[in-house]
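My questions will all concern the structure given below.
One protein chain omitted, others in place.
For chain A:
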Amino acid sequence: MKALQNLFDSIKPNFEKGGKWEKFHTLYEGHRTIAFAPDLTTKAKGAQIKDATDLKRVMITVVIAMVPALLFGILNIGHQHFMATGEAATWIDKAVFGAISVLPILIVSYAVGLLTEFTFCVIRNHPISEGYLVTGMLIALVMPPYIPLWQVALATIFAVVIGKEVFGGTGMNILNVAMTARAFLYFAYPAQISGDQVWTYLADKTAVDGYSGATALAVAYNAGVEGVDAGQALAQHNASIGADFSFMNMFMGWIPGSIGETSTLMALIGAVILIGTGVASWKIIVSGFGGAYVMGLVMNLFAANEFMAMAPHLHLVMGGLAFGVVFMATDPVSASQTETGKWIYGFLIGALTIIIRVTNPAYPEGIMLAVLLMNVFAPLIDYYVVKANKTRRLQRATV
């Protein structure tokens, strides 16, 4: 490692004040601190020792928590493809096929996002932050497998610039950056990110007879429109080729959908990692699922159509709810930051997701809008929690 250290030392003068690449100082520091934890020491006054955990480690924890979802996503893309085309394939074939369609999206997301981030760091002369490690992965995981790469690049640039950098960079953003990317595509290029055709990557093959690429949400919604039992419609969907929307299938994630969102199980594994390491707030995750379940029950009470009458536990495994609650809602920067606020914030995300799903025909998936909406309202929730704290202090003074 001495050699690498020497290499860094040898190019260092170029990046120092007066050096020829002075402007790119922050890039130099950024890369050096990734290779080597920096040799900074505590100040003469104040805490003389510091905790061994830094933001890089926190961020990499989130990335690792998403790896199960990514790996499963890759496998599932292949699985869905071969099932739809009716070809026989081994798991290795499926994994290879999935990797070929997913990895370019992941690479584009990271490459374009980091480039945008670096550009801003150089212009604004602030240190490169670790935030994009997580965002880059999230953006890839919420894309449909069929998405054109230029759209991924465009959405990434939009999200990093408008979602984050204009507010001052990591830690200052109001909206979840990855959700901003997805929402951008959703409204700018709806053809590639909604409907029945985009969730299964067929390549140049054609689907077998009777195969429908619809998502579970679309199936359930149509059941509501047509007045057939939603639970049954889900169970019968594509049943002939073994790709039905039974609770178990949806829980495991062998269904069409965005790359990382289909498997509730993988999201839960991620949740276990995030909660076990204390990186994400368990309050948001628990109240998020709770909110969705409770709102599912409330919908049952009205039961104006069959979708509303659907058993609420099905809501928990459909669409991107689990993925969104575990990985998106818990983003500490855009979430509520008070402990009481986290309960309210998570609950409302879950509840709003179901409301949007069930009542709004234009947006079958509610989690994206629910998270963004609650990102906007999180400061308001916190405002009242903080106000309560101030009031307690004031009352104490007057007693």
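By definition in this document, contacts are C-beta pairs under 8 Å (C-beta built on N, C-alpha and C of every residue); 3 or more make two chains touch, one makes a residue touch a chain; residues count from 1.
Methods note: contacts and distances are computed from a predicted model.
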### Task
If you had to name the missing chain as UniProt does, which of "Quinoprotein dehydrogenase-associated SoxYZ-like carrier", "Autoinducer 2 import system permease protein LsrC", "Na(+)-translocating NADH-quinone reductase subunit A" or "Dipeptide/oligopeptide/nickel ABC transporter ATP-binding protein" would it be?
"Na(+)-translocating NADH-quinone reductase subunit A"
### Message
With the missing chain put back, one of A:80, A:287, A:305 or A:338 would touch it. Which one?
### Response
A:338
### Task
Among A:42, A:90, A:125 or A:360, choose the residue that contacts the chain missing from this document, as touch is defined above.
A:42
### Query
What residue numbers in chain A mark contact with the hidden partner chain?
1, 4-5, 29, 33-58, 60-61, 64, 127, 129-131, 168-172, 273, 276-279, 281, 332-333, 335, 337-339, 342, 382, 385-386, 389-390, 392-394, 396-397
